[in-house]
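With one protein chain withheld, the remaining protein chains of the complex are depicted in position.
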Amino acid sequence: MPAGDVIDVFDRVQVPEKLADHLRTVELVDHHVHGVFNEPVDRAGFEESINEGSTDPIPGFMTQFDSPLGLSLRRWCAPLLGLDAFADADTYWKRRTELTPGELADVFLPPARVARWVVDTGFKGDLISTPQRLTELSGAPCSEILRLERLAEDLLEAGTAAEAFPEAFRAALTAAAANPEIVGTKTIAAYRTGFDIDWSRPSDTQVVEHARALAARPSTRVDSPVLIAFGVHEAAERQLPIQVHVGFGDRDLDLQRTDPLLLLPLLRTMVPVPVLLLHCYPFHRQAGYLAQAFDHVNFDVGLGINYLGVRSTALVAEAMETAPFAKQLYSSDAFGPPELHLLGSVLWRRAMGLELGGWIHRGDCSVEDAIRIVDMIGVHNARRVYGL
Amino acid sequence: MPAGDVIDVFDRVQVPEKLADHLRTVELVDHHVHGVFNEPVDRAGFEESINEGSTDPIPGFMTQFDSPLGLSLRRWCAPLLGLDAFADADTYWKRRTELTPGELADVFLPPARVARWVVDTGFKGDLISTPQRLTELSGAPCSEILRLERLAEDLLEAGTAAEAFPEAFRAALTAAAANPEIVGTKTIAAYRTGFDIDWSRPSDTQVVEHARALAARPSTRVDSPVLIAFGVHEAAERQLPIQVHVGFGDRDLDLQRTDPLLLLPLLRTMVPVPVLLLHCYPFHRQAGYLAQAFDHVNFDVGLGINYLGVRSTALVAEAMETAPFAKQLYSSDAFGPPELHLLGSVLWRRAMGLELGGWIHRGDCSVEDAIRIVDMIGVHNARRVYGL
Partner (left out) sequence: MPAGDVIDVFDRVQVPEKLADHLRTVELVDHHVHGVFNEPVDRAGFEESINEGSTDPIPGFMTQFDSPLGLSLRRWCAPLLGLDAFADADTYWKRRTELTPGELADVFLPPARVARWVVDTGFKGDLISTPQRLTELSGAPCSEILRLERLAEDLLEAGTAAEAFPEAFRAALTAAAANPEIVGTKTIAAYRTGFDIDWSRPSDTQVVEHARALAARPSTRVDSPVLIAFGVHEAAERQLPIQVHVGFGDRDLDLQRTDPLLLLPLLRTMVPVPVLLLHCYPFHRQAGYLAQAFDHVNFDVGLGINYLGVRSTALVAEAMETAPFAKQLYSSDAFGPPELHLLGSVLWRRAMGLELGGWIHRGDCSVEDAIRIVDMIGVHNARRVYGL
């Protein structure tokens, strides 16, 4: 990317120059992300795509632009569309509609300066770009994450008999572990059962029984604690890293039942493959505690970074409390508008610079240490965890 | 109010002047407040009235002036009594005793610059001023909130037969909905049952049964989940906004059972009238999440603003994380000393100026957007929600 394309994420704030230079340009691993929209969306669809919690249309009395995320979007994305920073919502929207999805990706993906996307392909896969397309659009390679519940559903929908389900699931995971493009797995137990379940490893007999019950239902949506625990333990046995959706998400989940502390029974007893606690807001302090307490536990504060906008500085700061710096990763959890792929990166760089810059300024950290912390969280930890 | 009466809430701090000017003078809607004391209180009574959590006298080894709220009171209220800022507790108290309740109201209410009080009249109604008296004292009109549990108790105490209770309750709510002075309702389920109850809509048969059981007890204190859920659903059916006490309150409540996430089963299934999550500390991040996830959910961080004193800046900042700006409201939750009606306003204005001023200073927000955010939270959202 030409030097002119480096966004000055420290415009109007003071950050020690060496740290600022590094943060402006370091190429990140975005360890949990989705594709960009393949097709144009209308304004209602766009506004819904920048509201994580709701599953309804945005009501008439408001616009989602009037939110911390919307404000940051107007601040950082409008200039990339040739508009003034803080262009109003209508102006932003009008300009955006003049560009195709591919052009929008061209505008927003490269300045995110992401060296590798680790893509979760498990959700609404046909609305958004494949990893291959994301690589074409961004110029950066992708690795893939296999969603465990999706795998189970695919097997059952393909007609796998309940009796054959455990072996078929294991075979698929073994194949995934041998596939260099797949670097880990993910569970959305948060959405399906909450974390307050029996996490002990089920027997095949139990698994067959639950698979049979599921196959008899109109939908194969996996919401059986037995099938979910089965998936996690099988992935662990194959040394596959396991991403876990934690906390912040849409209102289908019972947020209080996604407190990561409820995972303690699992974390204490599982085969200790890398566990990646994703998002975690507002339980990020609990997640940091777990990352300190268990060698195999790591976490991020993705998704929250985008949704908190300017306040992501506080979130990023709170995420550097008890966890060793080797146990935190960067992610955007962007899904849909490529603005989100960019914003995650811009807001994280900026927040790290403001927080670590403050540490340096007050004599609490050296510049070299700050840069090392940035590299661990932004790049190296993901490489180690996923073997990239 | 003469210009001279505008309190300089930004004394000694730097806030962009246009925003500062607006925040000093904008007339707020205090959407959840109580009256002021009608009679003089002694010092013990005063100190108890500035401690929210305890229900005991303040012990001899301390004074409640030595708290964040006490410190802010000495900072902001002492000068209005003609004392130096930070006058000591004894000096403050001595001066305060020289004024009648009416004179104290004259001192503290007008500079709060509140355009309308939305008054909860359900608690200790005879110790404190009526809405009519609050209007006389402050010059600002009042609207009223009907407490649902109080209504049920009033009906039963007036001898309503259990069999007639459902209809009588509905009739009273219908009358309230037609009364322009009553703009909403409130539930104190937090104090009576906690939020981990069955929120489904009960049948009249169930309601009658619970009303009968209650009528047979020496006290008519409503603590039946069935009667509470009944009240909420009936209010919703009549399109009445519903305030919900959440979090911070006195020690009679089980604070952990007032986590607003426990309201999810209600929020997902109720008729979607405006729900106002009140106070919310220390669950304000959870409340903000709900306000993003549900179109009909709104929240405030009143009460906490006063009790955190100087630290209210952090609370106000944390309240601007995930919720759209259209979903937060201002309140003081003042009760008793008119200092609290003033302090809520002063501390909120100051905190908003410090936080938003920081956003502007670092280029994260325009001045115009900051002013718009102030107006939404401080004025417009309340007008929309209650139809004022």
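Note that the chains are named A and B in the order they appear, and that numbering of residues resets to 1 at the start of each chain.
In this text, a contact is a pair of C-beta atoms (placed from the backbone, for glycine too) under 8 Å apart; a residue touches a chain by one contact, two chains touch by 3 or more.
Quick caveat: nothing in here was measured; it's all calculated off a predicted structure.
Of the listed positions B:Leu308, B:Leu329, B:Leu342 or B:Val379, the one in contact with the omitted chain in the full complex is B:Leu308.
Listed residues A:Ala164, A:Ala317 or A:Leu388: the one in touch with the omitted chain is A:Ala317. Although one chain is not drawn, the whole complex shows that of B:Asp66, B:Glu98 or B:Glu136 it is B:Asp66 that touches it.
Of the residues in subunit B, those that touch the hidden partner chain are 11-13, 51-54, 56, 58-59, 61-62, 64, 66-68, 70-72, 75, 85-86, 248, 250-251, 254-256, 281-282, 304, 307-311, 314-315, 354. Residues of subunit A that touch the chain left out of view are 259, 261-262, 264, 267-268, 285-286, 289-290, 292-295, 317-318, 320-327, 359, 361-366, 368-369, 372-373, 376, 384.
Here is the rule we go by: only the chains that are shown with their structure count from here on.
Separation between the centroids of subunit A and subunit B, computed from CA atoms only, is 37 Å.
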